[in-house]
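One structure coming up, written as structure tokens, with questions to follow.
Only one protein chain is missing; all other protein chains are in place.
Entry: subunit A
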């Protein structure tokens, strides 16, 4: 293979990658940034400035929603970790062979199904005429119908359910690679369940915990369906604000600014998570 041929091959293979990244990722984001810093002064008249970002900081509704979205996403991430960790440990360490494959598959199947269907399931369970409400009336705990839907707890249930897989899979993978003899050695040296969990298991599982948490946080932050369908009138989510600025109000300048703030928050958290755990993006998501 001559040098010139190799060059040509390189450029030919480079072309689709560059077209994809430039036209669909880089230029659109630069364009969105430019729109977000143009302030409307009249019909089709704009000046450059940070007016749209100022609107965000001066209007309590906007930054309250932003903070609420961030905090609830963090809470959802912790809950997912807390609920998922014991299950991942059980699958990785206490089962083997066919049982292990079956349990792992049972974790996967719900997530091949559209998020819409999963959320629909929770609506049927939680609403006033739903299963839980009917069940409570049937066993006589409550006399009238109970509404479980349209509040923050319902959003939490939905978010945790939707992101569970992205926590359990990396956890099972890292826990699988932990040698049982290390745990045995811990017991031999006089450790008990809790100290072994703290000193051996959790440090070993750290890469899985971090990549799981990062993905779950991002998915919760960027979620639109779950808060809209399960949340009530007051349960605003930041993606909902972006949607309404773009589609309902047709205020693309403010919407773009919101989009950038969300992107900034999600990138910051990902970056901090990677720094704290001394991992690179390539190891975490590039697998």
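Just so we're on the same page, a contact is a pair of C-beta atoms (placed from the backbone, for glycine too) under 8 Å apart; a residue touches a chain by one contact, two chains touch by 3 or more; residues count from 1.
As a working rule, contacts and distances are computed from a predicted model.
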- Query: One chain isn't displayed here; going by UniProt, is it "NADH-quinone oxidoreductase subunit H", "Tetrathionate reductase subunit A", "Spermidine/putrescine ABC transporter permease" or "N-methylhydantoinase B"?
  - Reply: "Spermidine/putrescine ABC transporter permease"
- Among A:47, A:131 or A:189, contact with the omitted chain is made only by A:131
- Hidden-chain contact residue, picked from the options A:72, A:196, A:216 or A:236: A:196
- Message: Take the complete complex as the reference. Which residues in subunit A touch the chain that isn't displayed?
- Response: 1, 5, 9-10, 13-14, 16-17, 20-21, 24-29, 31-32, 35, 83, 86-87, 89-90, 93-94, 96, 103, 105-110, 112-118, 120-125, 127, 129-131, 134, 161, 164, 180, 183-184, 187, 193, 196-197, 214, 218, 221-225, 229, 239, 242-243, 246-247, 252, 255-256, 259, 262-263, 266-267, 270, 281-282, 285-287
